[in-house]
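In what follows, a structure is listed as structure tokens, so that the remarks can point back to it.
Here the complex is missing one protein chain, while the rest keep their positions.
In this document, chain identifiers A, B and C correspond to the written order of the chains, with residue numbering beginning at 1 in each.
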Amino acid sequence: MDFLRDPFGFVIQEYTGWLGGLGLPAGWVDIIAKLTGALVLATGAMLFVVFLIWYERKLIGRIQDRFGPNRVGPWGIFQPVADMLKIFTKEYITPIGADKFAYNLAPILAVAAVLLLWSVLPLSVTVVGTDLNVGLLFLVAVGGLGEMSYILAGWGSNNKYALLGAFRLVAQLISYEVPLVLSALVPVMLAGTLSVNGIVQAQESVWFIVAAPAAALIFFIASIAEIGRSPFDLIEAESELVAGYNIEYSGLKFGMFFVAEFLHAFTVSMIFATVFLGGWQGPGAAEIPVLGFVYLMLKTFVVYFVTILFRGTLPRFRIDQMMNLNWKVLTPLSLALIMAMAIVGGLTRELPVFWQVIAFLLVNLLLLGATDQLMRLSQSRKTKSNLPMQPLRKVLTTSTKHGAGE
Amino acid sequence: MNGLQVVFLLAALVSLFSAAMVVSARRMMHAALWLVLTLMGVAVIFVTLQSSFFAVVQVLVYVGAIAILIIFSVMLTRRVMEDHGDQILPGWRAAGLVAGLLFAIIVGFLALWQGFTTMLVELPADADNLLDLGQALVSPQGYALPFELASVLLVAALIGAITIAVDRKEDQHG
Amino acid sequence: MIPLAWYLIFSAALFCIGLFGALARKNAVAILMGVELMLNAVNVNLIAFWHYYAQMRSTPYVHGLAFTTMVFVVAAAEVAVGLALVISAYRRRQTPVVDELTLLKG
């Protein structure tokens, strides 16, 4: 293994070799090596956020025909650094009556839940954090831990708006986790393993987005909803909830929620690139591992670019529209998709891979087309009967005498 | 004592302590949050037993779904009374006695069993093989019937819970 | 490695704490939390014995895993219906306290 072909793997090998030569017990060498790896990866991810914030602001600026940050440094690249310095010196204001423990734990947990996702993502052939045999399920489960941090934040703040915002956000997140989990079943069926690296390796001949575009689309939309961004950024509905669950936070505690959001957006893009776009797979990636890292980053940035494009161009959903999209379109579609894929896959098992992929593709496109037609049909039926638009009845229900709900 | 034992003891102590907090916390919300910590501790226990699948499923189902459901219910059923006043029934001493006695009986009986002191060694890497589990779940010689019944049970729970909870005529009642 | 006894004692302790919670708490949601603790103790037991049997035999052993899966299903169903009942009763009687829920006494 030489440095140019695989710098990361080379450094890791040299480092563990050097550690082994120090004469420590074997268990400690293992622990120190893993600790170093975790520290480097987590620090890298946190620092990467600085770049992401700049990239996103610049891109959003371009979409809106602005310059975006352009004062500090060339192309404004040091703007996030300046912002960070500012936010570092801001006072922490803890509201009266806040539950101190929950209030302070929430921003930490929010970042930690996102960072932990990086521990199972394979970055290249040789740099695999850990090849867990239930990796994909781990990604879904740990992604769900973020919900707990929002509940802690909303409940710990001792503020009605924060609580309402938190519960609304959690309702959104758990709703969209249903199609997310269901559509994640499809790549598992195709790959025959839950290990993330195994899923990447199974995409050597054909990416899963080709075999299952409908699953990829559902996964992508649900992922965007999971990071709570436009068009699904109802938590930030300023007019209704002031600012959502983080209203009572200030200084870096507030900043941590933003770090978590940006990092989550990027991580989700990376998960999508790994599960559906072949991860580090690409021409020559197996021989020259550093190429695999480049491919993964390229794919991730393409996906990330699309999420920012969504954010910059689409208007915000109303909450009932958002829930309808999830429960009446995405969830039934993903259920139908799994059943159809299972049956078609079972019937075409004897065929060569090429024809099997064609069959999968046809099923996916058929289902997508049918969904599109059904949505149009229900839309036109709604307009034909000339019903007035459903008013947004009591989105926020506070405590009433009979409990709530009506 | 090796590292794994330390991890086990830490996780066990944390979960038992937070379990004790679950049953004694005054505020229901605190009890629910302690429950989350207990569940995380149990997930770590599953890891030390080398069942990655159930460690992850524990986080996914218990922390991600059941705990959220419980927290929502706590928010749905809160009254002013809940934050003060006793949360424990008058007969709690009897309950404690029953629980303590049961613990003593269980441990006493287990101690008589010769396998009690078996050392659990590390299993081969493919021990919790999902492939085998998946095949066993749908094989007629294995768990095909429980597998389908699980689905029926889940649907029954879904329908039942919705029928009970989404009751649109309840407004006439006090 | 860890003796099987530790797991069994841990699970017995967790079960008894859960039992205490289910018996002694006033609030119906808290009772369900106690039941959840007991079910978790059961799961720890099942997985511990799965490990025990897997190391006794040389072939892979799935029965413990399959049973644990079923316990998860039952736990989910139990908590779903149980909490729905609590909420429904609360909405009728405005109390989550079991002592005051005397619907069946008429």
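Quick notes
What we mean here is this: contacts are C-beta pairs under 8 Å (C-beta built on N, C-alpha and C of every residue); 3 or more make two chains touch, one makes a residue touch a chain.
What we mean here is this: contacts and distances are computed from a predicted model.
A chain of this complex does not appear here, and its UniProt-recorded name among "ABC transporter ATP-binding protein", "NADH-quinone oxidoreductase subunit A", "Sarcosine oxidase subunit gamma" or "Heterodisulfide reductase subunit B" is "NADH-quinone oxidoreductase subunit A".
In the full complex, the chain left out of view touches A, B, C. Touch with the chain that is not drawn comes from one residue among A:11, A:24, A:309 or A:339, which is A:339. Although one chain is not drawn, the whole complex shows that of A:52, A:123, A:164 or A:291 it is A:164 that touches it.
By the touch rule set out above, chain C reaches the unshown chain at residues 69, 72-73, 76, 79-80, 83-84, 87, 91.
Counting the whole complex, the residues of chain A in touch with the unshown chain are 30-31, 34-35, 37-39, 41-43, 46, 87-97, 104, 107-113, 115-116, 118-120, 129-133, 137-138, 155, 158-161, 163-164, 167, 170-171, 174-175, 177-178, 181-182, 185, 188-189, 192-194, 242, 247-248, 251-253, 256, 259, 319-320, 323-324, 327-328, 331-332, 335, 338-339, 342-343, 345-347, 393-395, 397-399, 403-406. Listed here are the chain B residues that touch the chain not shown: 4, 7, 29, 44, 47-48, 50, 52-53, 55, 57, 60-61, 64-66, 68-69, 72-73, 75-76, 78, 80, 122-123, 125, 127, 130-135, 137-139, 144, 147-148, 150-152, 154-155, 157-159, 161-163, 165-166.
Methods note: only the chains that are shown with their structure count from here on.
Under the contact definition stated at the top, the chains bordering both chain A and chain C are B.
Counting C-beta pairs in contact across B-C and across A-B gives the higher total for B-C.
A separation of 5 Å divides the Cα centre of chain B from that of chain C. For the pair chain A and chain B, the distance between C-alpha centroids works out to 28 Å. Residues of chain C found to touch two or more other chains are 90-91. Multi-chain contact residues of chain B (touching two or more other chains) are listed as 53, 57, 65, 76, 128, 170. Touching chain B in their complex are the following residues of chain C: 1-10, 12-21, 23-30, 32-34, 36-37, 40, 43-44, 47-48, 50-52, 54-55, 60-63, 65-66, 68-70, 72-81, 83-88, 90-97, 99.
Residue ranges on chain A touching chain B, taken from their complex, read 27, 102, 132-134, 137-138, 140-142, 144-145, 147-148, 151-152, 155, 167, 170, 174, 177, 192, 194, 402-406.
The touching residues of chain B, when paired with chain A in their complex, are 3, 29, 33, 36, 52-53, 56-57, 59-60, 63-65, 67-68, 71-72, 75-76, 128, 130-131, 166, 168, 170-171.
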